[in-house]
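Each chain you see keeps its place in the complex, though not every chain is here.
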Amino acid sequence: MTLRIIATGGTFDKHYNELNGTLAFADSHLPQAIAQSRMTVGATLEQLPLLDSLDMQDADRARVLASCRAAAEQAIVIVHGTDTMKETAAVLGAAALAQTVVLTGAMIPYEIANSDALFNLGFACAAAQTLPAGVYVAMNGRIFSWDNVQKNRAAGVFQAL
Amino acid sequence: MTLRIIATGGTFDKHYNELNGTLAFADSHLPQAIAQSRMTVGATLEQLPLLDSLDMQDADRARVLASCRAAAEQAIVIVHGTDTMKETAAVLGAAALAQTVVLTGAMIPYEIANSDALFNLGFACAAAQTLPAGVYVAMNGRIFSWDNVQKNRAAGVFQAL
């Protein structure tokens, strides 16, 4: 079993820019997070353009789908922004991929104290290896099918429809 | 789906004692780690005596088994020391439990920089929810059956027999 991990941006990868005081994208935190996980399973990181998921367009989702289709791995983890994770999951879900694809992300950036990023990455890496082929959202200890998930923005949690 | 998380000590829960400069056990880090995970699945933490797994005796493993037997949850995560994780897994595996029991731990304590503890906790929480009934070791991105795992101490990794 080997894993493909696809970085697409989102809160997980936001970085504090000390010159202007904003959170934006620089280098992905995934190489550091993967090193921290001490993963002993083969894992290939594929870095797509890092985007706030509110900025994701159809073409961006098509690119994620193309990466899944091109992947040799059976197990795929996609690190994605939470606000439109469900929309990307729907695009992938409709594509009837033969692989197990798990979207995850973070409520707090990897580099900020008390972040859930590393937990979610671990959670998604197990889900991708154990679930049957299909597309899932795995966040904060719960696994959802791509067609039965929504983000409750007021509460900051994912839940079933 | 709800989870039971059982703390038994191990590297995951080692704490730096600033008065004598040693790593030992104080309060478990699990309450903080669970809070950090922002778990939205119901999770009950059960804290057994925190032990270095090299100090675990038969009676200690019997207590872990008793906790599993008494648990109402189908999915159980046990946070355990790495050095004898395999021995406890064997005791649980021989008991033919009807639940999914996943042992995990850490190579670096939760409170030390670059720790794999939170990743492994997330990894185990997904494995416990997705795998069929049985006993497993889940560490650093790989899942092993209880009867086909060993710790390679020289390399600091778990591997199949």
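The letters A and B name the chains in turn, as written, and every chain counts its residues from 1.
By definition in this document, a contact is a pair of C-beta atoms (placed from the backbone, for glycine too) under 8 Å apart; a residue touches a chain by one contact, two chains touch by 3 or more.
Not measured: the values here are computed from a predicted model.
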{"item": "Entire complex copy count, 2 subunits given", "value": "4"}
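What we mean here is this: only the chains that are shown with their structure count from here on.
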{"item": "Between chain A and its twin chain B, rotation from the CA superposition, multiple of 5 degrees", "value": "180"}
{"item": "Whole-Å gap separating chain A and chain B, where each centre is the average of the chain's CA atoms", "value": "25"}
{"item": "Residues of chain B defined as touching chain A within the complex", "value": "3, 33, 35-41, 43, 107, 114-116, 118-127, 129-131, 138-143, 156-159"}
